[in-house]
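Removed from the display is one protein chain of the complex; every other protein chain stays in position.
Each chain gets a letter, A, B and C, in the order it is written, and its residues are counted from 1.
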Amino acid sequence: MTSPSTTADVVAPKTGSGSDNYLVHDKGFLSWALTLDHKRIGIMYLASVLTAFALGGLFALILRTELLSPGHTIIDHDTYNQMFTLHGAIMVFLVIIPGIPAALGNIALPLQLGAKDVAFPRLNLASYYLWLLGAICMLTSLVMNAADTGWTFYAPYSTTTETAVAPAAMGAFILGFSSIFTGLNFIVTIHKLRPPGMGWFRLPLFIWALYSTALIQVLATPVIGITLLMLTVERLLHIGIFDPALGGDPVLFQHFFWFYSHPAVYIMVVPGFGVIGDLIPVFSRKRIFGYKFIAVSSLAIAFLGFLVWGHHMFVSGQSTLAGSIFSAITFLIAIPTAIKVFNWIATMYKGRIHLDTPMLYALAFLWVFTIGGLTGVFLAVMNVDIHLHDTYFVVAHFHYVMMGGAITALLGGIHYWWPKAFGRMYDEKQGRFGALLVFAGLNITFFPQFIMGSRGMPRRYYNYLPEFQDLHRLSTIGAYMLGLGFLMTAFYLVRSLKSGRPAPANPWGSRTLEWTIPSPPPYYNFHHAPTVTRGPYDDYDTLVYDEKIGGYVEKTPSA
Amino acid sequence: MSDPTPQAEPKSEGSTPRPAAVADAKHAGNGHAQADEHHGHSEHPFLAHHFDTPQQQFEAGKLGIWLFLLTEVLFFAGLFCAYTVYRAIRPEVFVYAHYFLDTRLGAVNTCVLLLSSLTAAWAVRNAQLRQHKHLMVNIVITIACACTFMVVKYFEYSHKVHDGLLWGPNFAPKEQVWELKTFKDKHPEAAEYAEKLAHAAKHAEKAPAGAAAAPAAHGAAAAPDAHGATDEPSEPLPKPTLEQVEPLVAAGLVGEKAESPIGVSRPRNAHVFFSIYFFMTGLHGLHVLIGIGIWIWLLFKAKRGVFGPNYFGPIDYAALYWHLVDLIWIYLFPLLYLIH
Amino acid sequence: MADHSHGATAGDGHAGGHGDHGFAHTTPLSLLIGILAVLLVLTVLTVSVTSFDLGAQGNLVVAMVIATVKAGLVVTYFMHLRWDRLFHLILFLTSVLFLILFLSMSITDRSEYDRDIESFRASQAQAK
Partner (left out) sequence: MTSPLLLLQPAQTPLHLPERTTFWMPLDASVTAADIDWLYMFMIWMSVICSLGIFAAMLYFVMKFKAGPRSANETSEPSSEHNTALEIGWSVIPLLICIALFVWGFQGFVNLRTPPKGALEVHVTGQKWKWLFEYPHGTEDVLHVPVDRDVRLILQSADVLHSFYIPNFRVKMDAVPGRYTDLWFRATAAGEFPVFCAEYCGTAHSDMLTRVKVHEPGGYEKWLADVKKELENVPLPQLGKLVVEKQGCLTCHTTDGTPKIGPTWKGVFGKAEQLSGGATVNVDEDYIRESIIDPTAKIVDKFPPSMPTYKGKLSDRQLSGVIEYIKSLK
């Protein structure tokens, strides 16, 4: 399908951080605060998301320390409930949903399309400020009397408790709009700003994943908007839609909530598939195996994700009929996910695998996501779910998929595009050590929780039976390892900004368009869109490694 | 640098310094194209730097607004779902409550919005043909229609607040449903019969104020099913005919759906209708207000005569948004006002 | 739903506009006014229909059919979908499809377990 390789028709990239790149083009706070440049917005998103991740992670460490022993350890009942609510809400709404699409997507998507910017730059900036406003709104709930309803805001508890649920719900409401506008921006950019010659099946897989995610963001997020609006109005004005005393129905709230929240978990993990889809061919220096199957399976997951929300409600009083329909369709989602994993592994066959940090994160993703995905099947089987629902088995499952999937892919993406975004190389040895530490910490934290869960340890428990204590202790040790791993990663990445080796245009020898321009890229990205004549992962053999600049350059025909 | 695909227009070469970011006052509400005031492409003053042709910019904006309309449809989907679930489960609440609504006002509002939809579509046409005066007239008419719609809504709301038809615990209707003109016109006999029932119930409570309160209350108008007889100890009511009882049962005034088993009252949780009514029409009204804001902003832009065949995006997207607001009202009107 | 097959031609943004009088299709005025007339007639029709009794759900079905016809007119002519890209129509229908999907599953489930609610309410009423 790929035509004979001709050199991409862009002037040979200037190596080293060019004199006039987007980081130094304008100076001063306003040049950042009012920027319309997608790369700067991406950097601001990255910084904000990682700060929120640190805060959410801090809450997680406090929770794990509290669970070292049954009963009171460091905090009391209510603080514990508020902590796990905020840990959940911050991680879901502030970190993982905007994480890969808004931070890495904003940096890489226009570059991979050879475009100058996203379709609506001002809307892009507006969605960042909506993220900021939503974050402030949610953190006012932290300051006032933090919500203690869990990130799921289940009625009638959320409509009757005196804690500050309204600011948290409105914070999530505003963050929903930020997510919608990012999704909308990406769909239009992918449709309208593709370079000449780049058909749908010449798009990098990262773009395919962002496209499927954007479709979910646009189609599902409005429903959580109306749900949270109804919840807040129910709390303040008692309109009686979710309150049983006034004729309402709490299970209806669960339908409204999960209609968004299950597609939302695919908003969290499908961009991760995209990053891994880009990393594995580059670091195996081999064309992706089954490109069409991976691309289309992203869309299949996006669509099927809308039909299965009821598998969160098997024991909530949902009828058997509805439960069986949801369970049956849930199994269908396992198929495209399996296709993706198998195709990635097939890509590595007969490749030349370089185990740089991004590749370590990609391999960690494959390992952890396989376990996460398979345990999802346990929860889809209806009668086993009766035993496992709302236990630590579920906690372990979604942490394996969220922490192991979304966050590991986010870190892999950060390391992969770090040279391009900042023009600096991070320290490779520390990167690899950090990746191993995160991988180990993750498994030690969450695998014991599978065992606790199937033994009957319920979820969101402040006080627990003594026989679960040693597993909780093991999990807490893992949590500290994880925290240490992230701290170390943050440390050497920030240090690389100043003292890192200047990055060449194409350190990893990738063939996607963002590596054909200098790093950090000029503010206008491309003079005009390059004409694309081959697939995103073709002709790695026409690149040759240049020792001096530490990166790949086009093989000149004479050589 | 050879460029294999023929470009539509020769593009000015060289990267001109990037125009200072003109933070257009456009609030993030809808996603239509961002038009920079000045940029490199000389012959199209409104072409943003990252687009190559005005058509590409227009079509990008068009896709953007359609995606935004997608989110609006799903935003209202939550409310339509709440409406459908509660109507499927408690039809009598909706039959009972719709008598309180004024169908005439609803119809007037629908026609006003349809007219404003026409003037919006017409305005797009004017923008394309550079008819600036007509464009401004049409925008003004659209704004006027929108304001009329809001004024009519104001009257409806104040009437309901005055009559105590609010949501949740503060639902305390002043006049009973069978005293309403709309109910009397449709079911004259049922209205009388309900009158008698209410009178009898009041009478039954007053009369045996002393000891044997229970049996009399029990006796008065035991829940008559559709054809049951109502034995009434004080003066026996004639056996009710079908037309007398059937509307009462349908509206949940009597029978097991009613609030109090004796006498005639209102269906249980009747306030849910008004919760849904105020939420839906309130949110729709908010979208009409946002629409008015956008049209006023476009009025100023139109006054400067910027629109033409190559740049009419903002008018087109505002018109699409306006048509969707009208579309939602087209469904709200029969669902809330025309219940049978 | 997946529209990946449709996909605009590569770099469609670069297709040339047709000369200088602009690329947009202008809707004829007579058509616009005609559509408004039809819409007003349909509104009057839907209001007058309520005076007849058309069976249990008859009125609801008729009202919805008329509303959908009106909506169809507004979408095809006023919102220009008739001359627009097919993709925009697919998008609109997707949103309607997801609305129906959300509605139907919620009602199916709610009506399935409604008898639990009724039996609970009935027993609470007796207990009082």
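Note that in this section contacts are C-beta pairs under 8 Å (C-beta built on N, C-alpha and C of every residue); 3 or more make two chains touch, one makes a residue touch a chain.
No experiment lies behind these values; they were computed from the predicted model shown.
Visitor: Thinking of the complex as a whole, which visible chains are touched by the chain that is not shown?
Guide: So, taking every chain into account, the missing one touches A, C.
Visitor: Among A:244, A:502 or A:522, exactly one should touch the missing chain; which is it?
Guide: A:244
Visitor: Which listed residue, A:166, A:188, A:299 or A:366, touches the chain dropped from view?
Guide: In the complete complex, the chain left out is touched by residue A:366.
Visitor: With respect to the chain omitted from the figure, which of A:32, A:154 or A:480 is a touching residue?
Guide: Checking each option in A:32, A:154 or A:480, the one touching the absent chain turns out to be A:154.
Visitor: Provide the residue numbers of chain C that touch the chain removed from this figure.
Guide: Contacting residues on chain C, toward the hidden partner: 113, 116-117, 119-121, 123, 127.
Visitor: For chain A, which positions touch the chain that isn't shown here?
Guide: Chain A touches the missing chain through residues 77-78, 81, 148-150, 154, 156-157, 160-161, 244-245, 248-251, 284-293, 314-317, 320, 323-324, 327-328, 331-332, 334-335, 338-339, 341-343, 345-346, 348-355, 363, 366-367, 370-371, 374-375, 377-378, 380-387, 389-391, 451, 454-456, 458-467, 509, 540-541, 544-545, 547, 552.
Basically, only the chains that are shown with their structure count from here on.
Visitor: Looking only at C-beta pairs in contact, point me to the busier pair out of A-B and A-C.
Guide: Counting C-beta pairs in contact for A-B and A-C gives the edge to A-B.
Visitor: Could you tell me the distance, in whole angstrom, between the mean C-alpha positions of chain A and chain B?
Guide: One centre to the other, that is 37 Å.
Visitor: Determine the centre-to-centre distance between chain A and chain C, using the mean Cα coordinates as centres, and give it in whole Å.
Guide: Centre-to-centre distance between chain A and chain C: 34 Å.
Visitor: Residues of chain A that contact two or more other chains, please.
Guide: 191-193, 196-197, 219, 223, 249, 252, 256, 529
Visitor: At least two other chains touched by the same residue of chain B: list those residues.
Guide: Where chain B meets two or more other chains at a single residue, that happens at 5, 52, 56, 59-60, 63, 67, 70, 74, 77-78, 81, 85.
Visitor: Of all residues in chain C, which touch chain A in the complex?
Guide: 1-2, 4, 7-8, 10-14, 87, 94-95, 98, 101-102, 105-106, 108-110, 112-113, 116-117
Visitor: Write out the stretch or stretches of chain B touching chain C in their complex.
Guide: 5-9, 51-56, 58-60, 62-63, 66-67, 69-70, 73-74, 77-78, 80-81, 84-85, 88-89, 103, 107, 110-111, 114-115, 117-118, 120-122, 124-125, 128-129, 308-310, 312, 316, 319-320, 323-324, 326-327, 330-331, 333-335, 338-340
Visitor: Within the complex, which stretch of chain C touches chain B?
Guide: My answer: residues 11-17, 20-24, 26-27, 29, 32-33, 35-36, 39-40, 43-44, 46-47, 49-50, 53-54, 58-60, 63-64, 66-67, 70-71, 74-75, 77-80, 84-85, 87-88, 91-92, 94-96, 98-99, 102-103, 106-107, 110-111, 114.
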